[in-house]
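Dropping the structure in here first, questions after.
All protein chains but one are shown in place.
On to chain A.
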């Protein structure tokens, strides 16, 4: 075990993937010598050469179009989009090309080797265009996998799994935690399962569900709630697509209550999908309405970031209201 931050864990995962398979290529804006604006690809060019880790021209649709071509040919591209806010120019390549590739070609072709990494989320005074959490846009697309880690240990294991997964995978990195989150990370290669949520703490009164950076917020809220005597079951969803309905439903069948929280705006957010599905599956067991604690239905404002944010107090309030309903 070594103590490291999330960036180091991501860097180590990329390093291992490149060492294990010379088909793995890392590229994107500024990822070469510089190692990326967050340094996630530090030293990779130095170590593996500039034909395996390199800068691309500044064009997101081009980066993913090009990555699709590489993947179709058998390479294992790990493309970086500098901020998740800037993934939208590549939306067409992701939704119309990558996601439908295997299906439309009757399995003659696939781009399953593709992984797209992008820093997401608020809390760094990023304003409208360095704060977004776009996972729900992609969750509406069959054929994609979407993974979000919460800490360095998760980041390394889930990124390695994403790179090895035979489907195009979006890997959203909570940039607020890049350096803030440190922890023990196993040495050597390991993979954490995609499509499986993780129960972090068992409880009996209410299930509290989130992903990525929001897990820290949940921890604080749950700490407060436990002091009030509410027993919380905490779950990290980890994979948005395909999401682990079993684990969530099983938990709600036990607790009878569910609080879901994410940074992205409420309307059309992924909490809506979870709430609807769990309501269908656990209808007779629900003791209170499923609560969604999310960002506001506004763009992500710069100086009003704190007010916009689904912070631990809001999550705590939702837990209390849910239990005392």
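Quick note on the criterion: a residue touches a chain if its C-beta (ideal position, glycine included) is under 8 Å from a C-beta of that chain, and two chains touch if they have at least 3 such contacts; residues count from 1.
The working rule: contacts and distances are computed from a predicted model.
Chemist: Identify the UniProt protein name of the omitted chain, choosing among "2-oxoisovalerate dehydrogenase subunit alpha", "Na+/H+ antiporter subunit G", "Protein-export membrane protein SecF" or "CoA transferase subunit A".
Modeler: The chain we cannot see is, by its UniProt record, "2-oxoisovalerate dehydrogenase subunit alpha".
Chemist: Which listed residue (A:26, A:67 or A:208) would be found touching the missing chain in the intact complex?
Modeler: Checking the options A:26, A:67 or A:208, the one contacting the hidden chain is A:67.
Chemist: Please identify which residue in A:106, A:188 or A:229 touches the non-displayed chain.
Modeler: A:106
Chemist: Of A:245, A:266 or A:296, which sits in contact with the chain we cannot see?
Modeler: Candidates A:245, A:266 or A:296; residue touching the omitted chain: A:245.
Chemist: Can you list, in ascending order, the chain A residues touching the missing chain?
Modeler: Counting over the whole complex, chain A touches the hidden chain at residues 25, 51-52, 56-57, 59, 61-62, 65-75, 77, 89, 92-93, 96-97, 100-110, 112, 142-143, 145, 166-167, 195, 241-242, 245-246.
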